[in-house]
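Only a single protein chain was left out; the remaining protein chains are all shown in position.
What follows is subunit A.
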Amino acid sequence: MRSYSALKVLREGLRGHTGWQPLWRSPEPQTNYDVIIIGGGGHGLATAYYLAKNHNVRRIAVIEKGWLGGGNTGRNTTIIRSNYFYPESTRLYDLSVRLYENLAREINYNVMFSQRGMLVLSHSEAEMEIAARTVNAMQLNGADAELLDARDVQKKAPILNFRDDARYPIHGAIWQGRAGTARHDAVAWGYARAADELGVDIIQNCEVTGFSIQGGRCNGVETTKGKIHADRVGVAVAGHSSVLAEMGGYTLPIHSYALQAFVTEAVKPVMDTVAFSPMTGSYFSQSDKGGLVIGGALDRIPSYAQRGNTPMQETVLSGIIEMAPALAKVKLLRHWAGNVDVSPDSSPLIGPSGTDGIYVNCGWGTGGFKAIPAGGYLFAHLLATGSHHEISRPFDLDRFSTGRMLDEAAGSGIAH
């Protein structure tokens, strides 16, 4: 067992870090598996881990066209929270926060989950009333939430704009103390290492180019490394979900958009929580290295380009300066975008795809990093048993024809 401990870190420090081993094998694909998972992002890797661990499925392959976490999992702004509105959503996202709370211990890998709390700011009396309603809903659903007034907010985040002439004066905030951040790459790497240890084959630099479908049933995939067979295929490719759907003969209610993120140069500690302003659509936190990690809303134009465009960049950054004018002179260090998959009700899609043998986990849009443990846990259940876990049931694709949608566009806080 290649387990990590404080002692090992100390010993390697003294030996010049020469004793570390690769975290996972790089096997060639076999011709047959029980389950194939397409997409080596957080959701795909977590699914493989829970399939092997909770359901004892032995022959599993994760197929990734690029490198692990090269999609959205390695590009997000790392916020983890469960401050949603509907009971179905809270059950899903709170399961995820609970799994995150124990994750580093469970997989013996430091994902740096830091429960530094999150503020969703209110800028008017009317917004305070909506905030009170959200806090009530969250408490009734069993998630932790508190309504803060302006003085409480100032104590938690004095860097925010409390000037009398602020364009968006802060009246208070929704506070979720168990929310926080984690290191995004570490979540992908930690699950990859844990899955590999349980025998999962992780195959990188291998693109799925088609499905093999016989008599309406999928029995495997075609890849740049040849044909691979499996009776069950799980697709967790985020922004590329529609591309796979076209190959697999099913349709999805998905729009792909670019979503941008920004990191500034490192500054001294100025912010020890997460602050989000729905009014400007901007949010930020400070990483352990000192950079401010900044995010905002989706780009306005549907796209598959993994780069952002300037109008949204201006909106997000001017929002940050409005929220915390003291940051106006801090320099940006990096800026990038991911490709996210947005569903009509801003809730994820988990369930059978419509083509026998293919299952989908997608539609996480701008908020699927927080959901990686739960998404993997529930998707593994679906792939192992062929039927829904009770928590994933409401997220089936059939909600669009039954009309039982989970419209979280407002409840989840961020515009999408």
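The working rule: contacts are C-beta pairs under 8 Å (C-beta built on N, C-alpha and C of every residue); 3 or more make two chains touch, one makes a residue touch a chain; residues count from 1.
Heads up, the rule we're going with is that contacts and distances are computed from a predicted model.
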item	value
Protein name as given in UniProt for the chain not displayed, "Electron transfer flavoprotein subunit alpha", "Hybrid-cluster NAD(P)-dependent oxidoreductase", "Sarcosine oxidase subunit delta" or "Y-family DNA polymerase"	"Sarcosine oxidase subunit delta"
Listed residues A:27, A:158, A:302 or A:386, member touching the removed chain	A:302
Identified contact with the non-displayed chain, of A:54, A:136, A:205 or A:251	A:251
Touching residues on subunit A - with respect to the absent chain	240, 242-243, 246, 251-256, 300-305, 309-311, 344, 400-402
